[in-house]
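A single protein chain has been omitted; all remaining protein chains appear in their positions.
Our next item is chain A:
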Amino acid sequence: MATTTVTPAVPGRRRRASLARREARWAYLFLAPWIVGFLAFTAGPMIASLWLSFTEYDVINSPRFTGLDNYRQLMSDPQVARSLGNTVYYTALHVPLVMAISLGLALLLKRVGRLSGFFRTVFYLPVMTPAVAVGILFLLLLNTQDGLINRGLALVGIDGPSWTTDPDWVMPGIVLMSLWSLGSTVIIYLAALQGVPRDLYEAAQLDGAGAWARFRHVTLPMISGALFFTLIVNTIASLQMFTEVYTMYFGNRQTAGSFSSDAASFYVIHLFREAFQFLHMGFASAMAWLLFLIILVITLVQVKLGNRFVYYEGEDR
């Protein structure tokens, strides 16, 4: 099919059609790596993992079809429930906190002019730190007796909790750690804020809008796209939290003492251990598909709700 808009004179038409065909051939040649990769490393594995989720498979013996057994087990497994509960709890704390603090920092950055470059760098440096190093660092910063955080709390008269050993405080400790790496969100918000046309503020001011009214009715709607984007991206990422927490509480270390690693179990960590430590590849595949469904549903709900506020309303919740 020729897609050119100009209709050529009759003799040229056939040449153009063959040109278009040749162009399409080249187009697919350019796309070929992605298409091959998509089939081999995305679509193929998706089908394979869906099939594996109905089997029992330990890599050594060939998969044995077990119907819905894995899914039934999934629903009644307390460790799966615990890790999913932890993950949702973490996400529910992490995402709103990251968004609120990042927005606050971005609003400040926008107001200090040229100085903002320096502070932006400071806020982004933690993002550059390898996640394993972040896990190690916070394992020690959150140390009950000697950690910097509890020492700081002691300065203001607070007796800090046992962040790394008390099951009730493990998750808040992890959330605290996660907030250190919010730099990307700050940069996204700052870029969005800088894109708000100045005359909107001037017009609002001429109409007598106060600072809060300008924020509520100009700033928020104008950056709602960025808010929406970070809501979705941060949610998807935090539902898949792995490296920092795995570093801190899992692996070959003996989880010594009173602490049970269940309190720090995240969904993807549990999935990973099922797959590669216990070689329950079928069960882990079922876990992966449940996660996919959860992420899909949450994202669809967010998109649905998002369409209501993005560009029209200033409220994101």
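Observations on the structure shown:
The criterion applied here is as follows: contacts are C-beta pairs under 8 Å (C-beta built on N, C-alpha and C of every residue); 3 or more make two chains touch, one makes a residue touch a chain; residues count from 1.
Following the convention adopted for this analysis, contacts and distances are computed from a predicted model.
The complex appears with one chain absent; UniProt names that chain "Carbohydrate ABC transporter membrane protein 2, CUT1 family" among the candidates "Ion-translocating oxidoreductase complex subunit B", "Carbohydrate ABC transporter membrane protein 2, CUT1 family", "Nitrogen fixation protein FixG" or "Chemotaxis protein CheX".
Residue positions on chain A in contact with the hidden chain: 1, 3, 23-24, 26-31, 33-38, 40-42, 44-46, 48-49, 52, 59, 104-105, 107-113, 115, 119-126, 128-133, 135-141, 143, 145-148, 151, 180, 184, 187-188, 190-192, 195, 198, 202-213, 215, 217, 225-226, 229-230, 233, 236, 239-240, 242-243, 246-247, 251-254, 256, 268, 271-272, 275-276, 281, 284-285, 287-289, 291-292, 295-296, 299, in rising order.
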